[in-house]
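Shown next, in structure tokens, is the structure this report addresses.
Every protein chain but one is kept in place in this view of the complex.
The letters A and B name the chains in turn, as written, and every chain counts its residues from 1.
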Amino acid sequence: MKFFSLKIILPAVLISIIPFISTFSAFAAGHGKIVIGHSACLSGKYAKAGEQAVGGIEACVDWVNNEYGGITLGGKKVPLKYKKYDCESKKESVTSLIGRLITVDKVDVVFAPYSSGLTLRGAPIAESHQMLYMDHGGANNKIFEQGFRYAVQTIGPATSYHKGTLDMVKKIAPDAKKVALAYEDSEFATMVMEGAKNHAEKLGFEIVFERTYPKGTTDLTPLLSAMKAAKPDFVLGGGHFEDGQLFNRQMADLNINVDCLSLIAAATLPAFSDALGHMAEGVMGPSHWEYGVTYSKEAAKEKGKQWIGPSQDEFVSLFKKATGDQKMLPDYHAAEAGAQVLAYVLAVEKTGSTDSDKVRAALGDLEFMSFYGSWDIDDSGLQVGHSMVDVQWQDGKRVIVWPESAQTGKPCYPMPTFDEKKDGKKALP
Amino acid sequence: MLLEQLSGNLIQGVVLGAVYGMATMGLSLIFGVLKVVNVGHGAFVMVGAFVTLFFFSSLGLNPFIAIPAAFLVGILLGLAFYYAAIKKLLNAPELATLLATFSAGVLLEETVKMIFGSEYRGFNWDVGKVDLIVTALPMSKIFAALGSVAIALLLYVWFKRTRAGSAMRSVVEDSHGARVCGVNVDGVYAMSFALGIGLTVASGVLLTMFIPVGINPYMGGGYTLKAFVIAVLGGLSSPYGAFFGGLVFGLIENTSYTLFAFIPGVEPFSLTRFLSFLILLIILLIRPTGIIKAK
Partner (left out) sequence: MKNRLSPYYPLLPVFVAYFALFLVGRNVEGTWQLVATLLFYCALGQAFNIFLGMTGYVDFGYVAFLGVGTYGMAIAITGLANFPQLGLGIVAIGFVLAIIMATLLSTAVGAVALRLRGAYFAIATIGVNEGFRFLIEGANLWNGSSGMIFTAQLNEILGRDLASRVMTLWADILVLFIGALAAVVTLLYMKSKIGYALTALREDEDAAKVMGINVTKYKITAFITSASFAGTVGAAAWALKTPYVFPPEVFEIHYTIEAIIIVMLGGAGTLLGPLVGALIYGVSKYYLSIFLPGVQLFIFALVIIFVIVTFPEGVVGVIKRKTRNTAIGQYII
């Protein structure tokens, strides 16, 4: 009897020890290469954005190694490596994987996962190891009010999402007065709302409707009916991918016609127009980056800024190569993650070291331009250099309509009514 | 103005409620017969949504044709899952079936994700719109509601008029007694589970007709929670109770917003969700058999 139980327990003990032993054998990043560690969201609720980010990072790492020839460090060209794990979009995994990246894989920089929550989750671990922590998916401004010394942001802060749209309406439609704000009730979207509200008040708009809707809602009818009654000239709102399509669709169902509708996160994606067809015509959305932006080497030269990285088209083809999916186009999640690679490369070259303190200091002084646009951070690490663009669906295509300096087409204002759109009218300027 | 909004929401609530009700019948049927709570309910709704999407976008067929197809897919899924797991767990504690149905839901979500990706999809089935002055209703929504009522009626007739239906009712009343009277209880279990899943997947088609956007592998979570509230409103073990529970729920969801909007400093829409769970608790406490009497 006793022997039998040992037979069960012994293997069990052995099996449970194996994982710890195997960490010894995990390779340590040695000299001769620079490693980016990333706890990516490949599954779980942020899988969509996570997949994009990984594609963007791989595309830029590919560019650095094969086009750029590696990072110049101490007179030598050093290759850049990318090490990623899947954090399942869960905070428990974020800390253990970032711990592993820093101590076992000995990476030189850690890229944060997607979302503000998960970014916050990893930050203390990176701080305690004095490890540079680069944020490409956490837009909450408050992250940078916490006094983190090694956190640096590439994505623009949430409060700036709808500023451009408001500026645009102010300029092209001086008669428009009444704005409705209807955002998702989440930390990110309410922060966007706060930024929009402050900016709208500053510009002298009248806020006639200001409400939120819970995350994961499947029917916005009561909110939209109330919004209709407020008779806004234009509507700003949204939250994530889920609700944007619903918002637009149900506005069409209820026949709520406004001069301009701008939705965050969802409206800039190809899936938005695929799902909604003609109803998406004329709908706008702010984006950190969009295919078609006019950031180029020449533009950088004009502004006197340093340029690095692939051109826009090169980035797209490298992205397709990295994801192995010819149909998938990079969106802003890919672009901001890719741009973060470039920022890191420049900072390392500038300071001639991979030491996190030195690279962080170099990033603080860094100002450059890439396919993603300008990049500049303030003392807290908050991204202040990057400006957003506003995209509008015109005849089934995404056109960048704002700011004027980046536009690929004029905005269509007011957008056609839903009935007109149904009869085939396109939102052309 | 307020009256206009309220009456508009009332109409919207009835239409929505009919679809919600139908989407909960499968859950109640399975609980009524097998005493199993299908925590993976929403994932089966999601499968129905993908069937619709496939029929409409890839094959170019009317969404109504997707209903029998989705029903069939559901029956097959239900049978497979019943014989693979549920059958062996009928006498196990609740914990086992709760976890098993939850895992089945995750399995479906991840499988669909591997096949179709996690993109948010949608389609546009445009069959006109009715303007009711106080509100506007697209015909697709009206069709979805009518389809739900028709399916509920069919189920009712099937229950009352067929041998299999009465066997099922006898098991709901008293499974031991039914066994003694020569009813093939095991067969009834398998059939009810398959039928319940079939109804749930088919309801995914109707929900997608109602809201033809935002289709993705993880869309089901919200429907699971809603279905719980609706099922409890209807007494948890009665499919028709669930149908009327859906109507009541649709009305509550649509009208309470307008009322909550009067309270300053709150988010009225989130409060409507709070209200629905509050109602769930109150009903469970004072009247676990549900507020709707349905035979």
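Note that in this section a contact is a pair of C-beta atoms (placed from the backbone, for glycine too) under 8 Å apart; a residue touches a chain by one contact, two chains touch by 3 or more.
In this text the structure is predicted, and so the values were computed from the model without any measurement.
Touch with the chain that is not drawn comes from one residue among A:Ser96, A:Asn198 or A:Ser317, which is A:Ser96. Checked against the hidden chain, the listed residues A:Lys215, A:Lys320, A:Lys358 or A:Lys425 yield one contact partner: A:Lys215. Residues of chain A that touch the chain left out of the display are 1-2, 4-6, 8-9, 12, 16, 19-20, 23-24, 26, 40, 42-44, 47, 84-88, 90-93, 95-100, 102-104, 116-117, 120-121, 123-125, 127-128, 140, 142-143, 145-148, 185-187, 190-191, 212, 214-215. In the full complex, chain B makes contact with the omitted chain through residues 31, 35-37, 39, 84-85, 88-89, 92-96, 98-100, 102-104, 106-107, 109-111, 114, 225, 228-229, 232, 236, 260, 265-274, 277-278, 280-281, 284-285, 288.
Convention: only the chains that are shown with their structure count from here on.
One finds 35 Å separating the Cα centroids of chain A and chain B.
Residues 1, 4-5, 8-9, 12, 16, 110, 113, 118-124, 126, 129, 131, 135-138, 141, 211-216, 218-219, 221-223, 226, 253-255, 257-258, 261, 267-270, 272-273 of chain B touch chain A in their complex. Against chain B, the residues of chain A that register as touching in their complex are 43, 45, 47-48, 51, 185, 211-214, 216-219, 221-223, 225-226, 229, 241-243, 245-246, 248-250, 253-255, 266, 269, 271-272, 274-279, 422.
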